[in-house]
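Got a structure for you, questions after.
Just one protein chain is left out here, and the rest sit where they should.
Naming follows writing order (A, B and C), and every chain is counted from residue 1.
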Amino acid sequence: MMRRKLKVAVFKFASCSGCQLQILNMEDELLTLTDAVEFTYFLEASRATAPGPYDVAFIEGSISTPEQEELVRRVREESRILVAMGACATAGGIQALRNWLRLDDVKRAVYPNPEWVKALEHSKPVAEVVKVDYELRGCPVSKERLLSFIKQVLVGRKPYLRREALCMDCRRKGNVCVMVAKGIPCLGPVVQEGCGAICPTFGRGCYGCFGPSIDARPEALASRLREVGMKDRDVARLFKGFTGWSEKFRKVINELEGGAR
Amino acid sequence: MVSGGIYSGKFGELRKLFNALRLRGYRVIAPKLEDGVIRLKEVTSFDEVPYGWEDIQAPGKYSVREGGKHFRHGPDAPKRILYPPRLELFRLRPDWSVEYPKERFPPTALFAIKPCDLASISVMDRVQGGIGDPYYLALRKKLIIIVENCVEPGATCFCSTMGTGPEARDGFDIAYTRLDDNLVVFRPGSDLGVELLSELNIEPATDEVLRKYYDALKNASLKAKAPFELERLPDELELGLNSPVFKEVAERCFGCAGCNMVCPTCFCFDVIDEPELDGGAVRVRVWDGCFSYTYAEVAGGNFRKDLWARYRHWVLHKFAYWVRQFGVFGCVGCGRCITWCPAGIDLRETIKSVVEWVRSRGGG
Amino acid sequence: MTGNGRESLEIRVSNLARVEGEGGVYLKVSGGRVEYVEVHIHEAPRFFEAILKGRHYLEVPDITARICGICPLAYVMSSSRAMEKILGIKPHEEVFKLRRIAYLGEWIESHVLHIALLHAPDFLGYDSALRMVEEHGDFIRDSLKLKAWGNRVLEVVGGRPVHPVVFRVGGTYRIIRRDELLPLLKRVEEMKRRARRVLEFVANLPMPEFRQDITYVSLRNDVRYPILEGDVVTSDGERFKEEDFEKHVEVEQAKYSNSLRYRLSGGRPYCVGPLARFNLNHDLLAPEVKDKLAELGIKAPLKNAFQSIIARAAEVYHAVVELDELITSYREPPQPYVEGEVREGEAAAITEAPRGMLYHRYRIDSEGFVRYANIVAPTCQNYVAMEEDIRRLAPNLLTMPREKAQWVVEQAIRNYDPCISCSVHFIRLHIIND
Partner (left out) sequence: MVEGRLIPKPAVIEDVVDEAPNVRTFYLRMPEGYPEPKPGQFNELYVMGVGEVPISVSDVTQEGLVAHTVRVAGRVTEVLAEASVGDVIGVRGPYGKGWPVEQAVGKDVLIVAGGIGLAPLRPVIRHIERNRAKYGKLTILYGARAPRHLLYKYELEKYASIPNTELLLSVDKAEGPWEGHVGFVTDLIPKADIDPERTIAMICGPEIMMKFTIKRLYEIGLKDNQIYLSLERRMRCGVGLCGHCQMGPYFVCKHGPVFPHWFIKKYFWVEQI
């Protein structure tokens, strides 16, 4: 075991703060963890901040303004391990849905003085700007995975978290397939495990907040959904959610929407 | 009195049998309707067993309706009970001493499972038989099995082709068959079965009942057929290793490994080693499946990086390799992988197509 | 102004800590006169308005939930209620109960997070709660246990504490079984004890002297402590329907902020949230909460913004007590949700997010797709009040060491538990042209 305290930083970009909250949600583990981990930069939790370098930097949020692009580059330089945390940081987040629209239109629709608002053309996953060492997926990230990740870093191991399709975990858990038994469209077959299959557990289809699984074939799922009677635009909307901007889903969406960019 | 033969009685005798198991202290696991699906769950009252309900199964589709005469099986196989999806194996303390999780192995009765599922247990027995999983073996030793023979197989069933149903041959304690609303045929398959049956109000089946019984099972047998024969199947499939069929089918496959999970005999597992903050570690076993991408992955590469290769491995394992490994087919014809495939892929069609491909090339 | 203070002071905090989201505060006093107070909100805009357009009404609760990770359920509830009004759906009474159960769970989780981890350190001079463990371990442990329990409620009812998945327009995706909820009650008495202790702890915190002159606004329904329904009432004596909210507020924009700011008609700054709810609804708190408050000598109305922490703790205690009742009386509804007939229409709904009133208004077309949306988050409504408080505090600040003054300014903002991520997601009445 490593004895020196791990210097951890948490940075927020365009996001809802839900992933950071998951760190604070480790109520039981939080106090034990602080024996081994020092949050040297975690504004939501503490006024006190220490400059880098950091052993691990967790990045929450997508990169959507020029300032954020700057900042994330600086964070990268100061961090040994950079972790993109959550759907925004790994896939652009729900706000990446604006990437299909023209930025000018979007700004004008929202702000009376659009020229004041600085935004990048796209809401981007962190990996589009700097090198990301690990991804922790989900909207929000899973507390259990976060904890496992930190523990693995603490023992000096290259963290490993399974990235197979959610279906496996869902069925291990004993859920009944909502697609087969209820005809509910579900992204589970192409989405990465990690959430504990909560949507099917609560009677609905997976809406994809963990993004594509390691070898996802969303195109096959899309054609099956069309085969059982879903309209193209509805299939597209299903993929166009919290991780719609992920490369694999984006491709399917664009095909279904007929060559939109 | 009851000895080895075939007996008949009224439906109410089943209730008595069920209660007798509970009285003897068994945890009874039986079909149970839950949220529109027949599950395999612990049941405390005979009335929970969904007699009077029927499931409707098709590739990628499942539903139930009330008023049907016969239920088959839902997504849960006995594997779920005997070989749990997630099991903590042990903990290592920082000094390398070993700590085992506390486990209890309650005496368990499987009630009203289907012959294909019974067959799956005997397949699992062979897999676990040699070196074996102690958890499985401990539970297995105390297991009582009451089988319900299938008078009406479902649309994805092919036990008759696989030789595992619709009538249970051996390995059960009692097999019963519901011939009509109030006529049930019983067969003991073990000393314990004989003992349990001797407590029931049943009598040796009359010729008429026997005729009905054999007719019903023969009819059922004609229904539960797949469009292929077992004879020479392992060899034919191996001749079809390079068949384009696998690639064609895999185009529709999501690679979700759902079939691995619902298959009553898929036994592959992964182990997850998790560090503990105190310097020790825990090892957990979880079900894995050959459809998962990382299944055949090593540090230097992936032996089956393409989905079609994984699909082919699964089919070949069940119908060819398994025979070479364990002397039986790995498939029991329950059809779960067909019903519960979200892509609606029909394994029977795949095998048929591969065999046709092999034969068209003069193989086989 | 006292003679022993300075005449001028400049405070620039570009990154506020222990608040949700990205903001700063700038204050300049010269010659004893406040030159400016600016709470900057530089949270990156996420353009939810653009995203919502064209989405199906069933997707709106899940999408708007992402505006805020601390109070996602508030967004789910306000949007669901607005949609239900459009579609003419009346969810089952037990579904209503479930919503209240979950909402109270969110209140606990959000309030305790703020009380213990974000706000309390201010009163005692700590940088962070993690550093309070040694001296105030019991308080931190009580708080973390309460927070965990609040999260547990959300997990049981919604699948996970952040962005729960079970609620939908018309009800829930599946029936939540009574036997799933009951285990929560095993620890309810323990939680009541802890909530009482937390209330005691915050009631005894050293409070800066400060008196607000501001209008408090919240929902009120005269039956229960308001969460999911009621009219809007103000401490100035107004009462109006949620549908009419926009007629009673004025909206303005500051150059330095990505958030809009709201005032009550006539330019009155106002305050929403625990303090406002408490001041306008304290008669509806659970009897044991009222008793405890009396015992602690706390009387409504509370006019010191720093006392918001007390209102918050009182609400936490109330939430635990009410959860006990709600869970005990919960019966499974006959069906998980009511489906409405999709029709064109427009409606507004307000629910009480942990930080105050959350207003949603939507128009959907005949196929159920969103054509227009307007969301007013609590923090936008408290925005002017925050600056107003700092302005009023300025004379006191001049007598303090600079470091301390800065701290108090920050604390004055933290009094509101501002949720900055929410605040930038006001939604204007513009419709995007395809």
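Here is the rule we use: a residue touches a chain if its C-beta (ideal position, glycine included) is under 8 Å from a C-beta of that chain, and two chains touch if they have at least 3 such contacts.
Predicted model only: the values in this text are computed from it and were never measured.
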| item | value |
| --- | --- |
| Chain not shown, its touching partners among those shown | A, B |
| Of A:73, A:157 or A:233, the residue in touch with the unshown chain | A:157 |
| Candidate in contact with the missing chain, chosen from B:6, B:20, B:56 or B:92 | B:92 |
| Per the touch definition above, residue among B:34, B:229 or B:273 touching the missing chain | B:273 |
| Selected from B:251, B:297 or B:356 as touching the chain missing from the view | B:297 |
| Absent chain, residues of subunit B that touch it | 89-90, 92, 94, 96, 98, 100-101, 103, 131, 133-135, 138, 238, 241-242, 267-271, 273-276, 279-281, 283, 288, 290, 295-300, 303-306, 309, 313, 316-317, 320-322, 324-325 |
| Hidden partner interface residues of subunit A, rising order | 151-152, 155-160 |
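Heads up, the rule we're going with is that only the chains that are shown with their structure count from here on.
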| item | value |
| --- | --- |
| Steps in the shortest chain-to-chain touch route ending at subunit C and beginning at subunit B | 2 |
| Among all chain pairs, the one with the most C-beta contacts | A-C |
| Centre-to-centre distance between subunit C and subunit B (centres being mean Cα positions), rounded to whole Å | 52 |
| For subunit A paired with subunit B, centre-to-centre distance based on mean C-alpha positions, whole Å | 37 |
| Residue numbers of subunit C (touch at least two other chains) | 174 |
| Residue list for subunit B, restricted to those that touch at least two other chains | 35 |
| Subunit B residues within the subunit A interface of the complex | 35-37, 39, 60-63, 74-76, 80, 85-86, 251-258, 260-262, 270, 272, 274-277, 279, 286-289, 292-294, 307, 339-344 |
| Footprint of subunit B on subunit A - complex, ascending | 1, 32-33, 35-36, 148, 151-152, 154-155, 157, 162-168, 171-174, 176-177, 179-183, 186, 188-190, 203, 213-217, 220-221, 223-224, 227-228 |
| Parts of subunit A lying in touch with subunit C, wherever the complex brings them together | 12-22, 24-25, 27-28, 30-31, 34, 39, 43-49, 61, 64-65, 68, 93-95, 97-98, 101, 105-113, 116-117, 119, 123, 139-140, 195-196, 198-199, 201-204, 207, 209, 237, 241-242 |
